[in-house]
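One chain of protein is taken out of this complex; the other chains stay put.
Read from first to last, the chains carry the letters A, B and C; within each, the first residue is number 1.
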Amino acid sequence: MADNDLAAFKEMFLIAPFIADLGMELESIGKGECIAFLNLEQRHLQQSGFVHAGVLATVADHTAGAAASTLLEAGRYVMTIEFKISFLRAAKGDRLICRARVIKPGRRFSFVEAEVSCVSSGKERLAAKASATMAILAFGNE
Amino acid sequence: MADNDLAAFKEMFLIAPFIADLGMELESIGKGECIAFLNLEQRHLQQSGFVHAGVLATVADHTAGAAASTLLEAGRYVMTIEFKISFLRAAKGDRLICRARVIKPGRRFSFVEAEVSCVSSGKERLAAKASATMAILAFGNE
Amino acid sequence: MADNDLAAFKEMFLIAPFIADLGMELESIGKGECIAFLNLEQRHLQQSGFVHAGVLATVADHTAGAAASTLLEAGRYVMTIEFKISFLRAAKGDRLICRARVIKPGRRFSFVEAEVSCVSSGKERLAAKASATMAILAFGNE
Partner (left out) sequence: MADNDLAAFKEMFLIAPFIADLGMELESIGKGECIAFLNLEQRHLQQSGFVHAGVLATVADHTAGAAASTLLEAGRYVMTIEFKISFLRAAKGDRLICRARVIKPGRRFSFVEAEVSCVSSGKERLAAKASATMAILAFGNE
């Protein structure tokens, strides 16, 4: 991918107001894959001091959608039909890193997985894992 | 439930910084049930103009957790192990309303469902449905 | 529904060899709804003496698919894209009853829920709950 492609993807990633507001950023993107991160702030937390499940879910969903969107034909977009997310460890630290990968691309829907890790004192640990079904839709139709 | 109980629950609901930041509020709460809402703002949206899946997921998860917490013995708290959420209609409108209900309480786990509706021009339509497994944990143990 | 329609549906229900082999039967079917049952035998069990999770999952999936198929236009069929099933109580008894209902029909996908109860000594208790995404496909295309 050329540098200007990555720049374009980074910009597109933030067109979603909720993602820009949350503070998520795109790290890298390629065919069927996307890595994004979120520098953690107090406002991202649960009352327990751990990252809120909704933050982990948002990061997983948006990164998964970006990964799926790299495999689209022109004039198509993706929409999440459903996802499941399992919370494997309470997340506390400086940064979330999410790696999403299309496991099975399709013409009508794609199956994508996303792993969200939390970085604390330079050490990264898996915090959550999600799997999503993404519908592939045509602009101006349905 | 006495009025001061509801006031206490409303305050507790917002102790989570992410929930206060998002703008969610508790509407009502009872044994195994909780209703919460979110007045929609531009910052809650996806690039398409629809509510971001992460917002719907956060609202569902937090309301489900509150519903489960109404059935706890003293000294216990709930933590989401996993949830699945299905997006049934693109959500656009003024307000989200979420109704969560414990389907099966347990000593170790509770199974909770949450429906998120979107209100537009006074009309309410189901936008998403989630099901969650909540672990029941004891403070200061595990 | 006319009696001969129900008879036709009952026959169709059993065209799937795995369902006939398992011993499932259709109880009733209507617009967006289906009820099926399974008289439990020793071979349906887990080593613990409880019904195997795979049996509960099969019953939920097949009944959900039948419910979704009642809302199809001619020339279409449904295929399960994914389902999640939660096991709420260990199931032991004489018979499983499954009630499936389409929560949100669609042109491309339907969202269906199925509850599986177990009848023991005439008393029925909820054993499992599933939610499924069903793709709607056209014969001879994709």
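Operating definition for what follows: a residue touches a chain if its C-beta (ideal position, glycine included) is under 8 Å from a C-beta of that chain, and two chains touch if they have at least 3 such contacts.
Note that the structure is predicted; figures quoted are calculated from it, not measured.
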| item | value |
| --- | --- |
| Residue among C:26, C:71 or C:85 touching the omitted chain | C:85 |
| Residues from chain C at the interface with the omitted partner, ascending | 12, 15-19, 21-22, 42-48, 52-55, 57-59, 61-62, 77, 79-87, 90 |
| Those residues of chain A which, in the complete complex, touch the missing chain | 84, 86, 88-89, 103-104, 111, 126, 129, 131, 133 |
| Residues of chain B (touch criterion as defined above) contacting the omitted chain | 81-82, 84, 107-109, 133, 135, 142 |
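In this text, only the chains that are shown with their structure count from here on.
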| item | value |
| --- | --- |
| Interface sides of chain A and chain C: same vs different residues, half threshold | same |
| Chain B and chain C, separation of their C-alpha mean positions in angstrom | 29 |
| Between chain B and chain A, distance of the C-alpha-averaged centres to the nearest whole Å | 22 |
| Distance between chain centroids, defined by C-alpha means - chain A, chain C (Å) | 34 |
| Two or more partner chains touched - positions in chain A | 81-82, 84 |
